[in-house]
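Up next, chain A:
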Amino acid sequence: MEMLEMKNVTKTFGGLTAVEKVNFMVKKGSISGLIGPNGAGKTTIFNLITGIYKVTEGEIIFKGIPIQNLEPHRIASMGITRTFQNIRLFKKLSVYDNILTACHHNAGYNLIESVLRLGRFKKEEKDLRQDTENLMEIMGLAKWRDHAAHSLPYGLQRRLEIARALAVKPELLLLDEPAAGMNPDETLQLMNLIREIRDKFKCTIFIIEHHMDLVMGICENIMVLNFGRKLTEGPPEKVQRDPQVIQAYLGEGAKLGA
Partner candidate 1 sequence: GQKQEPAKEEQKAQEAPKEEAKQETTGDVVKVGWIGSLTGDQAVWGQCEFNTVKMLVEEINAQGGLLGKKLEAIGYDTRGDAMEAVNAVRRLTSQDKVVAIIGPNASGQAIPISTVLEEMKVPDIATVATNPKVTVVDGKTKPFNFRVCFIDPYQGAVAAGYAVDVLKFKKAAVLYDVADDYSQGLTEFFIKTFTEKGGEIVAKEAFKSGDTDFRPQLSKIKTANPDIIFMPYFFKEVALSANQARELGIKAVLMGGDGWPSEVLLEMARDAVNGSYFVNHVDFDDPAVQDFKNRYMKKYDRKVELNGYLAHDAFLMFVDAVKRANSFDPVAIRDALETTNIQGITGNIKIGKDTHNPEGKEAAIIKIVDGKYVFQQKYSPSK
Partner candidate 2 sequence: MDWFYIKGILILSGINLMAVLGLSLLTGFTGLFSFGHAGFMAIGAYTAAAMGIKLGLPLIPSLLIGGLAAGIFSLFIGKLTLNLKGDYFCIATLGFGEAIRLILDNVQYFGGARGWPGIPLKIDLWNVIIINVVGILILINLINSRHGRNMIAIREEELAAKTIGIDTFKYKMISLFISAVYAGIAGGMVGYYTGFLQPKMFSMNKSTELTIIVIFGGIGSISGSVLGALFLTALPEILRAFALWRLVAYGAAVIFIMISRPEGLMGGKEITLKGIMRLLRLKNRPGKAAEG
């Protein structure tokens, strides 16, 4: 069953075609990867899925509903969230508040109820706070509870961004280079974390990454993008032996290893 389907998706910036006629499917419950040389259009695809950019042509279908050109917040409330390549946390807020803010969808009390502190407000707010505590625990952030987001080390900031995305209870989670700036050991931990997330939160995950250890280690299906077009697609074993991929992306070093 398909979680996400891209049909002939194209995006141009002025004269530049960043993404061209891309077709791809993400299976429900899978971990899929998106790789390709720098500037291939990977982040752009994420921006299209999350509604930050408007699609020039083509369709993006999420659980059977076309979502291209919906407002980002609509798409998010339908169940797609993401992290950013350049970290975008609520910098001055604490770790706790970053996550708590993102939990807002799980409560339904309205303005009046919050201003008058009615029963529903109190109950739901308590739940939100409990959710937040749980998430911090799972993501190993509890220790940093009251630290301002911007003062965390880089690796933890990435982790916090994932936690914030999870707070929305997404069905599809998009991770844009989650391992950037991590050393191999940390990358390994991250791999385990991503698997754990998929199992615990029952969500589908779609990752952009340049760390091949990670991509090849956890992705079930990988799309390779080059110059905005799909180069190939398939399981890791297939993709990493593809001479086109080696030539455009992995480089000669990969051949030696193989």
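The candidate set was assembled so that all candidates are chains of the complex that A comes from, given by their letters.
The criterion applied here is as follows: a contact is a pair of C-beta atoms (placed from the backbone, for glycine too) under 8 Å apart; a residue touches a chain by one contact, two chains touch by 3 or more; residues count from 1.
Just so it is clear, the structure is predicted and the values come from calculations on it, not from any experiment.
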Inset, instruction - Among 1 or 2, all from the same complex, single out the one that touches chain A. - result: 2
Legend entry - Of chain A, residues touching candidate 2 in the complex: 50-52, 71-73, 76-77, 81-82, 84, 88-93, 97, 100-105, 107, 109, 111, 114-117, 121, 125, 128, 164-165, 167-168
